[in-house]
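Worksheet: the structure to be examined is printed underneath.
Every protein chain except one is present and positioned as in the full complex.
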Amino acid sequence: MTTPSVTQPAAVAVPHDPERDLLRVENLRVAFGEPGAEQEVVHGVSFSLAPGECLAIVGESGSGKSVSARTLVGLTGGRSRVQADRLELDGESLLEMSDRRWRSIRGRKVGFILQDALVSLDQLRPVGKEIDEALRLHDWGGRPARRRRVRELLELVGVPEPEVRAKQRPYELSGGLRQRALIASAIAMDPQLIIADEPTTALDMTVQAQVLEQLEAAKRRGKALILISHDLAVVSKLADTVAVMAGGQILEYAPAERLFARPEHAYTRALIEAIPSADSRGRRLSPAQRRAPLGAVERRPESDGPVLSASELVKRFRGPDGVDRTVVDDVSFSLGQGETLGIVGESGSGKTTTARLALALLDPDGGEVSLAGEAWSGLPERSRRQRRREISVIYQDPLSSFDPRWSVEQILLDALGEEYAGAAAKRARAVELLELVGLEQEHLKRRPLQLSGGQRQRVAIARALAPQPQVIVCDEPVSALDVSIQAQVLDLLADLQKELGVSYLFISHDLGVIHHISDRVLVMCDGKVVEQGSADDVLVRPRHPYTQKLVASLPALERPAPPTEPLREVAA
Amino acid sequence: MSSVAQTPAALGAPGLRQEPLPPAGASADARARRWRFAKRIGGRLLGALFVLWAAATFTFFVQTLLPGNRAQLILNQQSSQQQTYTAAELAPVEAKYGFDEPIMQQYLDYLGGLVHGDLGTSYQQHLPVLDIISEQVGPTLVLTVTALVLAWAMALATILFTSRRRRLVSSAGSGWEIFSAGLPYYWLGVILLVVFAIELQIFPVQGGTGVVGLVLPALTLAIPLAGFLGQVTRDEFEKVLDEPFVTSARARGMGDFQVRLRHVLRHAVLPAVTLSGWALGALISGAVIVETVFARPGIGNMIVTAATARDVPLVSGVVMLVAFVYVVANILVDLAYAVIDPRLRA
Partner (left out) sequence: MSSLASPPNPTALGRQPSQPLLWLRRLRPGVALAGALVAFLLLATLVPALLTGKDPYAVDLSATLQAPSLEHIMGTDQSGRDLYARVIYGARESLLIGLGATALSMALAIALGVAAGLGNRWVDGIVSRGLEVMFAFPVLLLALLFVAVFGPSAATEILAVGIGTAPGYARMVRGQVLAVRDSGYVEAARALGHPYGSIVRRHIFPNAMRPLVVMFTLGVGQSIVWASGIAFLGLGVPPPAPEWGALLNAGRPYVTQAWWLEVMPGLVIVLFSLSLTTLGRHIQQRLEGGISR
């Protein structure tokens, strides 16, 4: 492919050979709602795709990326209206099709893969049946032939012992295996086009890598692949062409190499800038925000010892089968003042339990936690209560951490201590806190439900700051947010740390986020600490095999050179 | 705690998520799973015995609350007169029914009797309660089981055809469910009786125990239950329709009705299945009213007469019978649940 010149409009930047194209979409528009009161959510999108190539459609929630892709399988939903100048698959128009014709396209000509197999495969049926169903629906072969084919398919996607696995249900399979089974069910009829809608979201890092591997294999077999994702890094390895969408439009449409090396649209640039990673350490991820200066909030006085430390923590839970499971096993760490300790691990690694132990919301079965050098976990709750103001918490889902009946004002006033005498002083302090996190007085009267996701997390941060804590435990605080909002929240946390000297115990499954924000890192696996040390030591030069595997599975983004010195490095 | 990034863990069995089952140990694992399942069923049986014991205890002590002298009551019932008997006249009756013994002894005798299937003796008919009940219970069981099957069929049909369709169809379906779930048996029964038996004369006014006579009573019992089961199932059904695995099935090329029937329904019936055990007990008590409306033979007419005549052992016997049906039905429900949702066997 040739690199398009800069002056060309982004939307026509990718040259293609109409002879080869499997898929041609021109001026696609999708609207929802009752006739007369329709709301258009996709405003004239065009793209095309040849066999053996991968198009990535990237955008944040509400960008219209998923809806655009679903027009190709006719699954945009009951009250939608799809219009286009051209919507062609393999020379056949997909407009105005009957339900019967759609059914013959779905699965047979287009394979559609949705995120987590734990929710996108029927939990009550063996995976073999699900794959078989894809064949049966298109009258493929007799029962014995189908059985052989199911076996072949499972082998093709790298499932060992396919006969045994075919009889198991998704929840009985490991994350990687059930994800492979999901892919097998989508490619059963050997469709020419495969659409993967957020195929790696909510998956553990190592499983993500396996899924991408399988998609790449399909591409090598000559399939056309559409990859929908909010994550530029995930698509960077696979995509030949990238379409960046926002607000129902394609803002930039370019060959992947070009787009990552020299993003033209400001939105694309910001999106790339916003990705936290090793390279982004110490730099802002989002354009600077207007925020109130520090005001009356005091910086913590310097202190020497660790503000929070844990030694040899052990926690067991009894499973439903009556067997004890050690969820946290011999975990020790210490957190200094103004420092960020990142805890990274996959689901079930015990990181959230560790957070709750640190907060003394759970009592350990062994070991102890001390706060500011004094006993913490061993104390009775009565004596802990006064000291709870020294350590606060931010959750992944702020909405569920707010009483649904309360306004932002009630939430903040509730978190303030006795030191503010009188309602006026308390209110003034609440406003101050809001401004500190980049919100305004007008937000006081709102209920959390009336705020956006990013605003809710800011309120949660304001609440965590209200008691003027030494330590804030951040449990996956940005995992549910879009990349740009995540960038703003991470920047805010970094600013607050600089200004207030507060320490963070920062928990995340995302290596990039952890690398960006942490001074030191703790890697957890099956309840144990497998490696800890400075962020660069652990994540750039990992020693433990598990950490090495994690780091290797991290999809690295080909970054553009820093804008200040663009060409010199290339020349050198 | 709600703040876990990997929420799907909550959907499956958490312990099984980590490790795939090793094929070599699969048979050992299956054995362990069967053992755990057997233990659960054993626990359920013990729980069932507890419920029966507690029900018996409650029933017994309510009986002892009967105001006045029970022997007196029995003699009055025999003679259909209100008069006061002397202690000498009461003594043989008291001895016959064991009223002269201490209350704890009576309680233990009652429990011992139950274990041997002895539900006591009717005050009015002077026959063993078990004999009276077994003579009458047949038509009632036929009626209730028919009604349960009918209710399920109606509820599922309504759900499959009206849930999440065009707005008019959907609201008609859910509106009907709300309306029919609140219909009292006596009213529905009278309406059906007046319309189909008296005015149109399609069905007999007094149907007896034949198939023709079963139609109206069974419908009367089934329609409100169908509405109730439908309401419970509809909520779940619409939730499941939005699940990603449903989209997956459609994306494979499955038609709408097939998706509903093969994928969605199985997930959506679970709450209603759970309620069916309770529903069977409630149906028996509904049958009391329905049998009265349609003058149908069964325990209904008998127990109303018994209650009015204050024949406490007979009423208690029926109460114990219903408790027994409830307990058995719930064990069956548990088994059905495990068949529908294999995750519970794990």
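Order of writing sets the labels: A and B. Residues in every chain begin at 1.
Keep in mind that, in the parts below, a residue touches a chain if its C-beta (ideal position, glycine included) is under 8 Å from a C-beta of that chain, and two chains touch if they have at least 3 such contacts.
Please read all numbers here as calculations on a predicted model, not as lab measurements.
Among A:S66, A:S80, A:S309 or A:S401, the one in contact with the hidden chain is A:S401.
Within the complete assembly, A:Q455 is the residue of A:Q455, A:S503 or A:T547 that touches the hidden chain. Among A:L75, A:M97, A:V164 or A:A415, only A:A415 touches the chain left out of the display. Mapped onto subunit A, contacts with the missing chain fall at residues 60, 62, 246-247, 266-267, 270-271, 274, 286-287, 359, 361, 384-389, 391-393, 395, 397, 399-405, 414-415, 446-447, 449-452, 454-455, 463, 467, 482-485, 487-488. Residues of subunit B that touch the chain left out of view are 1-3, 47, 50-51, 54-55, 58-59, 62-63, 65-67, 178-179, 182-187, 190-191, 193-194, 198, 205, 278, 281-282, 284-286, 288-289, 292, 303-304, 306-308, 310-312, 315-316, 318-319, 322-323, 326-327.
Convention: only the chains that are shown with their structure count from here on.
Chain geometry summary: the mean Cα position of subunit A and that of subunit B are 47 Å apart.
Only residues 1-9, 11-21, 23, 26, 36, 243-245, 247-256, 263, 266-267, 340-343, 346 of subunit B touch subunit A when the two sit together in their complex.
Looking at the complex, you find that subunit A touches subunit B at residues 73, 75, 99, 103-108, 110-112, 114-116, 118-124, 130, 133-134, 137-138, 161, 164, 168-175, 177, 182, 185-186, 188, 202, 204, 319-321, 325, 346-348, 352, 356, 395-397, 400-401, 475-476, 479, 508-509, 526.
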